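Once you've had a glance at the structure underneath, I'll fire off some questions.
As you look at this complex, bear in mind that one protein chain is not there, while each of the others sits in place.
What follows is subunit A.
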Amino acid sequence: MIYLAVHNMKGGVGKTATAVNLAYLAADEGARVLLWDLDPQGASSFYLRIRDKVKGGARKLIQGKKDLLSLVKATDFERFDLLPADMSYRNFDILLDAEKKSTRRLRQLMKPLGNDYDIVLLDCPPGLTLLSENILRAADAIIVPLIPTTLSIRSHEQTVEFCRENDIRTPNFLPFFSMVDRRKKLHRELTQDETRKALGILSSAIPYSSDIERMGIERAPVPAFAPRTTAAGCYRALWREIRDRLPARTRRA
């Protein structure tokens, strides 16, 4: 099993759309995928028409009193399951703090999922919290959507710095440009090849697109409801690039 996370400490960068669309594409290719909507806003759950409610809430979950698998819901798509969000997830930090080895608790909780899934994808809330640290420690790769702006790139650099300072074994960061608007000069400049390569950013980018915004109306992944659009094609290219960068085997079984 492989653990992926979509994370950026900055909000509104397209994390949820990325998580839902990539999870769908991975499952479509044949992998058994679980998407965990960790954001109390429950946007992933909403996109997949699943109620953002978890029996027993975050407390039972973190304390290990609730079997993770019993909370999973099938989406409308084959091999693609969701662990829904819950409003109580806003207390994750407090609950994690009360646990032993609080920075590694998440990874430990997810261990039993290995028999049922090939990929677990975490859709993270913004911020750089104890939950974020758990995620950074747990994931085999961190997918980072970046709007081509100075602040967005700076926030990514802050995360990398945070990992170094806290001795988090350098995670495999996979940043890519998200919500790219060709009409904006700064976007054009930053997404130029030399700049992009200098920053270690993937070549696939996701454009700012009304097809992606329509996810809220269609309540489905873009490649499912609009498979022939540019946006769907970009997500496919992004997934291929990410997949090729993943470690061949899971590091820890």
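The working rule: a residue touches a chain if its C-beta (ideal position, glycine included) is under 8 Å from a C-beta of that chain, and two chains touch if they have at least 3 such contacts; residues count from 1.
Rule of thumb we're sticking to: contacts and distances are computed from a predicted model.
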item	value
Absent chain [UniProt protein name; select from "Amino acid ABC transporter permease", "CHAD domain protein", "Lactate utilization protein C" or "Binding-protein-dependent transport systems inner membrane component"]	"CHAD domain protein"
Chain not shown: contacting residue from A:M9, A:A23 or A:L71	A:L71
Residues belonging to subunit A that touch the chain removed from view	48-51, 71-74, 76, 81, 219
